[in-house]
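In this view, the complex is presented without one of its protein chains, the others remaining in place.
Chain naming follows the written order as A and B, and within any one chain the residues start at number 1.
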Amino acid sequence: MSRVLSVENLGIGFRSEGQDFTVVRDVSFSLEAGETLALVGESGSGKSVTSLGVMGLLPPPPQSRTTGRIVLHSGDGDIELLDLPESRMRRLRGDRIAMIFQEPLTSLNPVHTIGDQIVEAIRSHRRVSRAKARARAVELLEQVGIPDPQDRLGTYPHELSGGMRQRIMIAIALALEPDILIADEPTTALDVTVQAQILDLLRRLQKDTGMAMLFITHDFGVVADIADRTIVMYAGQTVEEGRTGTVLSDPLMPYTIGLMNAVPRLETAGLKRGDLKTIEGFVPDPAALPQGCSFHPRCAFMQEGLCDTSPPSIEDAGGGHMVRCKRWRQIGEGRET
Amino acid sequence: MLRFLTYRLAHSLLLLFLVSVIGFTILHLAPGGPLSQFALSPGMSQAELERIAERMGLNRPLPVQYLDWAARFVTGDWGESFRDGRAVLDIILGHLFATLLLILTSTILSVGLGTLVGVLGAIRRYSAYDYLATVGAMVALSIPTFWFGLVAIYVFSLRLGWLPSGNMYTIGDESVLDYAEHLIMPSVVLALVQVAIWSRYMRSSILDVVGQDFVRTARAKGLTRRRVLYVHILRNALIPMITLTGIQLPTLLSGALVTETVFTWPGIGRLFLDSLGYNDYPVIMGVLMFTAIFVLLGNLIADILVASVDPRVRLE
Partner (left out) sequence: MLTNTSPPAIAEKDRRWITSRPVRRFVRHRLAITGLVMISLIALLCVVGPWVLPHGMLDIHIRDRFSPPGTETYLLGTDEMGRDLAARLFMAGRVSLMVGIAAMVLSTFLGAVIGLVAGYFGKVIGTVLMRFTDAVLCFPQIFLLLVLAAFLEPNALMITIIIALTSWMEIARIVSAEIRSLRERDFITAARISGASHTWIMFRELLPNTIGPIIVAATLTVARAILIEAYVSFLGYGIQPPLPSWGNMLNNAQQFLDTAPWLAIVPGVAITLAVTSFNFIGDGLRDALDARSDLQ
C-alpha cells in the first residue's frame, strides 16, 4: 500500500485573550491508501484540531500557529502542506483532501439547493459545464443512496432529514475523488440505525475508490466497526497507536485501558456488579499541563519519580504498536500474569 | 408560501384597522373635533359649526362616526384642504414623488456604504478600523439630522458655493444635472443616520453567519474566499437586512421630514409642516395617515421579499 499522508511532529497552538495555549503537540502519524485510521479521544484531546490543521482550516496567525510537517504524497510528488500559500492549499481542499463534519443539520447552506451545492464543489475545481456537473451530481447522489436523485437536485437542505443531509455531505466530499477523506464525528449527531447506514456507506465507498480515511470519533464501537488502525489522543498528544484489534484488546497505555474499562459491557449488564468504571479526575487545562506525563494525576499505574518528572516519549511495543508510557512493559506483563 | 401570505396579510389588515382607530382618535383631539377634517373653513361662527355638526352627524355615537369616516377614507375621500379646497389625497400624491426620490437615493447610498463599512468591520473584527467604525456609527446616530444639514449648507453652499442650498431644482433649468446637484446634499444628510444603523446591523449579521457550520463546509470544499463571502456569507447575511429596511421606515420618514424642512425640499414632509402652519387639518391628518400606511405597506413588502428569497420561509 502506498502512503498518502505523513504527519511529523505536528504542533498547534492558539492565542486567546492574550494567552497562548498549546492544543496539539508532537503528533506524528501516517495514512496509507485504502486504510481507515481512527483518531480517538475525549473532547479537548486535540483530535478535531489536528484534522483542521491537515485541511488548513485553522484561523491564520497569530490566532493559531502550526509547526511540524504535513506531507501529502501524490503521483506528482510530495507536497509540504504547511509551506503552501493559501491559494494553493485551497486548490487541494475539496479536491485531494475532503472533510465532512459532525452536524449535518447545519452544514449545508440553507438558501441554496443541494444540487447547486454539489455542482459548486465540482466546478470550483474542474472546468466542466453545468450540465456535466449536474450529471455527475446525480451520479453521486445515487452512489450515496439518495432515492430519486434527479428530482432531489432542486430541493433545499431543510427539506431533508439529518441522515440524508449527511449523505449529501459525503457526496460533496467525494465529488472529486479525493485521496483522503477526513470524517470528524460524522455519525455522532445521528440515530443509531442511521449511524450504521452511514458507516456502511463510507466503508463501501472506500472500497470502491481506494481512498484513505481519517476517522475522528470518541466512540469505540464505531472504531471497532470501521478502523484498520487506531490512534488514541490525550491532552494534545498521541498516547497509543496500533492496529485496531491490538489497541482495543491489549491496550498498553493506562488512559486507553481506562477508556476500555469505562465502556459498559453487555455481559455484566443488569447484574449490578459494582459502579460504572470511570477515569477519575478531569482532562487537564492546556494552559496548566501537569509536569511529566500529562495523564499521571489520573493514572492507576502512576509511579512517583518516574511519571511526574519528565514527559514520556513514544516507544515501540512491537508489531506497529506504539505507546507513550514509561511503564508499558509492566502493564503488558501484568496482564499476562 | 400561501399560508404565510394569508397570515401576513391578515396581520397587516389588523394593523391597518388599529392604525385607523388611532388616527380617528387623534382627529378627535383636533380643535374643532373631527368636524375640522370636513368642515369648509376655519373661523366659522358657533351656530354655523353646530349646523354642520348636525349635518355631518357628529352627534351620532362614535363607532358610527368611525365607520363613516373609515368608509370615506377607504374610498379615497380624505377631505379637502382648507387652503385651496383641493382633495387631500391628490395634494399628497402630488408631493409624493419628491419624497420618494429623496428616500430612494438616500437608501441606495446608505445601503451601499453601510454594507461596505459593515462587511469590512466584520472581516477586520476588533481591528482599529472596526473600533473606529463602531464609535463613528454611534456618534453619527447622535448627530441631529437637521443640524448636519445646516452645517452642510453652510460649508457647501454658503462658503464653497458648490451646491445649491435648497429646493429640488432651479426654475428654468430642469436638467438631470440640475436635479442631481440639488439632490446630493439632502440625500447624503438623510443617509447619515441610516448608514450608521445599517453598518452596525450588517456587521452583526455577518458575524452571525460566519460562525455557522455551512461556512466551514464552504471553506472545506476549497471555494475561493470571494465565493465564500458573496455566495455563502452575504447571501445569508443580507436576508435579515431586508426586514431591517422595513423596520427603519418610520425613522427614515421622520428624517425625511426634517431634511425637507432644512433644504426646502417639496416633499410630503414640507407639505405637512406648511399645513401645520396653516392649521390645515385635513391635510395634516391625511399626511399622518399616509405615512402610517406607507410604513405598513413597506413592512408587508419587506416580509414578502424575505419569504421569496429565503426558501425556509417560502416552503413552509
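Brief remarks follow.
Definition applied: a residue touches a chain if its C-beta (ideal position, glycine included) is under 8 Å from a C-beta of that chain, and two chains touch if they have at least 3 such contacts.
None of these values were measured; they are calculated from a predicted model.
From the options B:Val135, B:Ala180 or B:Ile301, the residue with contact to the unseen chain in the full assembly is B:Val135. Although one chain is hidden here, its contacts on subunit B can still be listed: residues 14-15, 18-19, 21-22, 26, 29-31, 125-128, 131, 135, 138-139, 141-148, 150-151, 153-154, 158, 200, 203-204, 207-208, 249-251, 253-254, 257-258, 261, 272-273, 276, 279, 284-285, 287-288, 291-293, 295-296.
In this text, only the chains that are shown with their structure count from here on.
Chain centres here are Cα means. That of subunit A falls 54 Å from that of subunit B. By the touch rule above, subunit B contacts subunit A in their complex via residues 212-214, 216-224, 227, 231-232, 235-236, 239, 309-312, 315. Residues of subunit A that touch subunit B in their complex: 55, 57, 90-95, 98-99, 101, 103, 106-112, 120-121, 124-125, 156, 158-159, 169, 172.
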